[in-house]
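Just one protein chain is left out here, and the rest sit where they should.
Moving on, here comes chain A:
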Amino acid sequence: MYGHGAGGSGYSMGGGGPLGGANLMGRKDKGISVALEPYGEWKIQEIGYDGMEKFIQPESFADHVGKLARKIDWRTLVDSDQSYDNPNLLPEDELPEEEDDEEKLEDETEKEKKEFPPEVGPWHDVAKNLHESLQHINMMLDGLQVMQHLDYLKPLSIGDPIQINEATQEAAVIANNGKAFQWVWKRKALNEVQNAIEASNANRRHLAVGGEASIDETTSLTNLFFREIEELCLQWRIRKTGDHLYGALGYKRYGQRFEPGEIFDITRRSVPINYSDKDGKLQQTILQISVPNDLIRRSKIFVSIFKDDMMSKAIHTSDEANLEYMKVDMKQVDNLYWNDALSWAQETLICRDTFNQLATDAVHLKQRMSSFRDGVLIVALHDDYLLRIELKNYPFKAGDLPDGGDPYLNRALRQMIVNHHAKKVIRSQMFVEMPLTMLNEHLDMRGPNAFTQYEIDERAKRQTCVLEKLLSVASHQRLVKLTVDTLIRYQNECRDPQVKWRWLRCAPTNSQVMIHIVDPHFDFLMGRVTSYLQIDTDCVTLRTKDGKTIDCYRDADRLFNTLKYVNITYFLQAAGTLGKTGWGYHILHGNNNAIDVDGNPPTALLVQCDEHKGAPHSIPHIAIRKSTSRSCPMIRTSITRSFHSNFEKLPGKSFCRKFDNLCAILKD
């Protein structure tokens, strides 16, 4: 089924195809001629039906020379007209004598020599092959030298040495030709490779399981060292200069790395030490880390808000116990596990840099008082409240650090610092189409749009410092607490109508609360009245349903009274709606906001005109007044001159129920 090549030089696939141009599917694929021949193997001349392969012997040196010699056209070199080939052509007087034959031969050989081009002769291929073989031999010699001096390769003798003498030359040839010999050396080589691979696999499995008992101590320590170095490289920035290995504790993404004050040295211990890991198991470590001396302590930053009063002791504390961290035992520090030591040192570095950043920002703050003493920074927040930022140091030992401060503010500060350092200092280059500039701020086409100086200044983003952001977040957090406490107090104290509230938005510097007021028994009349509380960094604002905005600033009592005002407005509206729809009253005067000339508060006046005719003074009417007292605004009702009722004594639990009953009484 395979086509034979011309001259029986082997078989090939593709080309005409193994099936003579048609594959199994019956389509004609041209395919690609591919010849797969192992390098160095003899070409097969013929494969017999019994499986016997007949090889073509490679040409020997003599065969090769003969082949080349046959290519030379001697006639062009010798000249066909010469009498040497055809003596009959020579004239009689020129017939060579025997003595002159030798001379003529010499002349002819000289001519041949002269006519050969000196640079390229018929032996140039030979010379080229010789040169190539010399190079191969040089490569083999290099390989042998590598094998001899280094440990990368190990020569393996797989057969008996064959001494090539003149007498046994045939034996060497036979050995080379013998298939058995070839099989033997191939099999032995493969066996050796297989053994080596199996050994390495077994070693790897053994190491993965963790058993180093079978490996000798030196190897296990070396393995431990390299394993730890690898772990160190994965977590930290490491650099090697000569024989010195060091790393950087720097945490900044942009900017210079390997600052001199943040470098730690890495050395190898002569004897590994034990340490207990997170699970309490004993592990070994062979690496030793030397952190800068000023970072041999554990630090933490606490942020809290407190009220400034004379009794407050929390402003500045200088406790002697706080100086424990200064007593450093270098031996104990050297015996620490490197991972713990590095993470503590980096945390100390971050805390110290954060505190320095905040202190620098405090100096540049305008219209805010701040003081700094003993690692405590105090900044005025608002009203009588102060923001306290403390950097506390602890000894460089294992163990959990005590908690302190406000967890939300602590976390917010860390987030701001990370964002601050994550911001790129240099803007990456962008291709800008129109303005002849690469600056980001010119992308708004301020030149072609003729922006005035004021517009340019307004658009310039002023970089807010970290402390200002922290102050706004802290201020907002305090106002949120104030609002929530006030709402809960209001819900507890004023049960009528029902007040529900929920968060609409919660952000670090602004939040919004939705407040629903509803009387569940009379919701068919009024429905639900919704108001919104907007909490900013410095003010709490109430927006009523009819679009009125009431600023409560930072006063809890003011907020409480505002909520009561909304409540009372609901009552007025409920009374009007109930009287009108339920009992046929007319609303004569229902202005919620206006105060009359005498300073009386707004009044809702309801009157039934259809049923009673007579003097106006005798028409029963309901007047609902809103009290101007800020401390306790409430609704008072008065019904005609002859009948004043104490509204509180009317039957009914809620205002709407009482009013409903009142209208029922009047109707009767």
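Annotations for the structure displayed:
We adopt the following convention: a residue touches a chain if its C-beta (ideal position, glycine included) is under 8 Å from a C-beta of that chain, and two chains touch if they have at least 3 such contacts; residues count from 1.
The definition used in the following text is that contacts and distances are computed from a predicted model.
Protein name for the hidden chain, per its UniProt entry and selected from "Exosome complex component CSL4", "Mediator of RNA polymerase II transcription subunit 20", "Translation initiation factor eIF2B subunit alpha" or "Trafficking protein particle complex subunit": "Mediator of RNA polymerase II transcription subunit 20".
Within the whole complex, the absent chain has one touching residue among A:C539, A:A556 or A:I587, and that is A:C539. Screening A:Q57, A:S133, A:Q332 or A:T549 against the full complex identifies A:T549 as the residue touching the chain left out.
Checked against the hidden chain, the listed residues A:Q367, A:Q463 or A:N492 yield one contact partner: A:Q367.
Although one chain is not drawn, the whole complex shows that of A:D63, A:E192 or A:E455 it is A:E455 that touches it.
Listed here are the chain A residues that touch the chain not shown: 366-369, 380, 382, 435-437, 442, 445-456, 538-539, 549, 551, 553-554.
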